[in-house]
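The structure follows.
Here the complex is missing one protein chain, while the rest keep their positions.
First chain written, first letter: the chains are A and B, and each begins at residue 1.
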Amino acid sequence: MSSILIAITLLATLAIIFGAILGFAAVRFKVEGNPIVDQIDDLLPQTQCGQCSYPGCKPYAEAIAAGESINKCPPGGESTIIALADLLGVEPEPLDAEHGAEKDVPMVAIIREDECIGCTKCIQACPIDAIMGAAKQMHTVIADECTGCDLCVEPCPVDCIDMVPVETTLQNWHWDKPENLIATSEQPHEENLEQGVH
Amino acid sequence: MSSNFVNITSPHAHGGNSTSRIMLLVILATVPGIIALTYFFGWGNLINIALASITAIICEALILTIRKRPISFFLKDNSALLTAVLLGIALPPFAPWWVTVVAVSFSMVFAKHLYGGLGNNPFNPAMVGYALVLISFPVQMTTSWASPFFLSLGTIGVEQTISFTESLQVIFSGTTSLSDAFSGATPLDTYKHLAKNETANEILQGPLFSGSENNWFAGGWEFVNIAFLVGGLALLALRIFTWHIPFSVLAALGTCSMIFGWDADLYVPWSLHIFTGATMLGAFFIATDPVTASTTPLGKIIYGAGIGILIFVIRTWGAYPDAVAFAVLLMNFAAPLIDTYTQPRTYGHDKANRGLPTKPDASDKEG
Partner (left out) sequence: MQTITLHSFDGGIHPQENKHQSTQTAIAQLPLPTQLIIPISQHIGAPADVTVSVGDSVLKGQQIAKPKGFISAAIHAPTSGKVVAIEKRELPHSSGLEGICIILDTDGKDQWLEEINNGSLAINEYLEADNELLINRIRDCGITGMGGAGFPTAVKMAVQNRTIDTLIINGAECEPYITSDDMLMRERALETLRGVQILLKLTSAKSCLIGIEDNKPEAIQAMEDALHKIHREHHIAVVKIPTKYPSGGEKQLIKILTGKEVPSAGIPADIGIVCQNVGTCEAVYHAVAEGKPLISRITTITGESIEQPQNVEVLIGTPVKDLLGYAGFKQEKSLFQKLLGSKSKTESKPRIIMGGPMMGFTLSSDELPILKSSNCILAPSQKELPANDLASACIRCGLCTEACPAELLPQQLYWFSKAGELDKAEQHNIADCIECGACSYVCPSQIPLVQYYRHTKGAIKDERAAQQKSDRSKIRFEARQARLDREAAEKEAKRQARAAAAEKAQAAKKAAAAEALSKQTTESAEGVDENTSTDAPAETKNPEPVDLEKLQKQLDAAQAGLKKSMDKVAELKASASEDGVENAPIENLDVFEKAVATRRDKVKLLALQIAEAKKLAPPVKKEVSREDIEKKLRAQQDRLAKTKERVDLAKEQGLDSLPALQKGLDKQMQKLKELEEELAQFDKAGA
């Protein structure tokens, strides 16, 4: 009889001790939970281009959180899809071509200012208010803020908006990744390889 | 950019070192050991090495063709050859030919190329091949060891020798009747089994242990190990690898065996641990395989010590005659983890960053 009591007491004590440890750990090492929508939103490129068919990145983040597929963001491209897949623990999917293709280089909108008629249509289209101007006044793009989303190009009645690649300067230039000279990778130009070694 | 001048990144000078040179030097450093092996245990290992090399080169060429990689470029790096030589040394001298072929082809195809080829394999290919045949063909792998007294080509205590053609016969035709007389288990295995009911002195009287009371080494094996030690030290002097791994392997194994082996009647004494079996080969040639080892200075010490301890544990309490292969493979598993937690302190930092990046993977979005 007493042995049962001892066993029970022992187990109870252990339970209390471990419970206390777990409780302490839960408080002490509490993970600051970032709501999932915000985490997803942080991974999206914030171009607000709407190519995903949602009116901006946040709405798409909300949609993803609600089960929308993660491959609808062309500006983010593959890296965003992989990051989202990592975050959500799902398989990365190839970019949904229906929503557009990933661009190789960052773009910026430029208004050919002498052609601008000041219709304000582009101002209304810009999701991040990066176009300055007033009715009947020439408009201009705040290049530093422009995300290159394209949304202003369509509404312009006189087609005076161009999307141009962001200019490389001495300040933002950096070396390219070395060409794939590492021979462990599949080589399209085998003869080159053979020859390169003397 | 089209211009008349070459445009490439710095540095423009190069020290002239190359992968094939490193591999070749390692192969050359095994030569003293191979000579010793041949001297004491007959032609078996030499035949194995030749067989393994041919198999390795054929396998490598085949799989490179399948993987659409340049064949001569890779064959020139000597890495396949090195794997083959190490396997040829490690396998029992009288292992049937097909054991060698299976081990080598498995190590080339599965342990190396299926992981992406040289530099990408997480496990030491030679040891993967070795472990495979050890598990699959335990009989051949435990009884094909040569007894030096019967096989030595030298003069000390020669009672009988086995000629080159006889060796070929044993390996290729599997004439077990012949090999029974000459081969058997390794000294470590023997000692371990005998220690259950005999005293150290009694065991050391046995034929495997030079028959001398004062000799704490196993006949022939000590010279083989010393030969490998010489080769290893030469590589160390040539800065092919650093002292960390061999030192920590030997130190850990020595320490463990001294602690447990003080009573030679119960456990294998430290001298046998250090100077028999594949200890030196393992410490200098196998554990130091850079692809699969830990790479940080502190990590190398931990990795080596892990191998040393595991060798002792498996040799002492495990069922297998030698433990280098398993010890190395087990530590291969641990190498990436060790690396993660043993980053050195960088210039200008108060302490080292260790572990994984703490930030969430937001930075996966590349520019």
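The rule is short, and it goes like this: a contact is a pair of C-beta atoms (placed from the backbone, for glycine too) under 8 Å apart; a residue touches a chain by one contact, two chains touch by 3 or more.
All values derive from a computational prediction rather than experimental measurement.
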| item | value |
| --- | --- |
| Contact set of the excluded chain (shown chains only) | A, B |
| Residue ranges of subunit A at the interface with the undisplayed chain | 41, 45-48, 56-58, 79, 127-130, 144-145, 147, 168-170, 172-178, 181-184, 192-193, 195-197 |
| Contact footprint on subunit B, counting only the chain that is left out | 1, 3-15, 17-19, 21-22, 73, 77, 79, 117-120, 239-242, 290-291, 293, 295-297, 300, 339, 343-349, 353, 356-359, 361-367 |
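One rule holds in what follows: only the chains that are shown with their structure count from here on.
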| item | value |
| --- | --- |
| Gap in Å, rounded to a whole number, between the CA centres of subunit B and subunit A | 47 |
